[in-house]
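In this view, the complex is presented without one of its protein chains, the others remaining in place.
And then subunit A:
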Amino acid sequence: MTTFVASYQSEWLKTKRSLAAWLVVLGGFFIPFILFWARVLYPDKLRKEVVSPTYWEGILGQSWQFMAIFMLPMGLVLATSLLTQMEFRNNTWKQLHTTPQSYTTIFLAKLGVLLTMLFQFFVLFNLGMYLSGILPPLVRGISLPKQAFPWEVYLKTSSHFWINCLPIVGFQYLVSLQFRNFLVPLGAGIGLLLASLIGLEWEHGHWLPYSYCPYYFFSLRGAKLGTLAVDVFFKWALGYFVGFTLLSYFFYVLKKDKS
């Protein structure tokens, strides 16, 4: 009987050279790369910024500003759907379901790989933010930032965003496992994201499962949207994730045709 570890390794191997894997790498470095050039091209501004005692917080805010509202949710919609739909695209469900492993193992191994890739994205994005802050002064021959790198703040912010985007992973996983047509999870994801963005100022905006990343970002800026406190978003996000995952599991296991 195949163990979870073997199943996870097998799932991980499938991501090699996949579009989703490239999306994670490119998505992780895209905004830091643009901000790197923005700093390199405007050295006078950079000279003032590096002496600021909140240099790194500035970089963190700038980077997440572009990432949190649209790019991260959209990237997740794409990456989760692409990765999960790989079996439909390659016609491999029938082969996978004739291997000696339980459906639970397959389900959890796939979900495990999705969460690992999400983690990988956050690691790359944080590395990108650090490099976009440290390299421009070196390129321009300007003194390095005075402020020590506040890794605790970066870690805390990233872990909050990680939890806040879990409902997106859960819902996209659910839809992508059920529908062969890639446009279904993509359309559902874009639709929910737009609905969540439109509903941000609604008093019940927190009911919308794709709204927690933007809410958290605005809370970092001190703006209060909606009616809930920041730490309540996490509970809603986790609740939605658990709910979507359970639904997804039951739909997957009970599917009559597994070919």
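Simple rule for what comes next: a residue touches a chain if its C-beta (ideal position, glycine included) is under 8 Å from a C-beta of that chain, and two chains touch if they have at least 3 such contacts; residues count from 1.
The rule is simple: contacts and distances are computed from a predicted model.
The UniProt record for the undisplayed chain lists the protein name "ABC-2 type transport system ATP-binding protein", from the options "Spore germination protein B3", "Hydrogenase expression/formation protein HypE", "AIM24 family protein" or "ABC-2 type transport system ATP-binding protein". Of the listed residues A:Gln101, A:Ser132 or A:Ser211, the one in contact with the hidden chain in the full complex is A:Gln101.
In the complete assembly, the contact with the undisplayed chain comes from A:Ser10, out of A:Ser10, A:Gln120, A:Gln147 or A:Gln178. Checked against the full complex, the candidates A:Leu46, A:Met86 or A:Ala237 give a single residue touching the omitted chain, namely A:Met86. Think of the hidden chain as still there; on subunit A it touches residues 1-2, 6-7, 9-10, 13-14, 16-18, 86, 90-102, 256-259.
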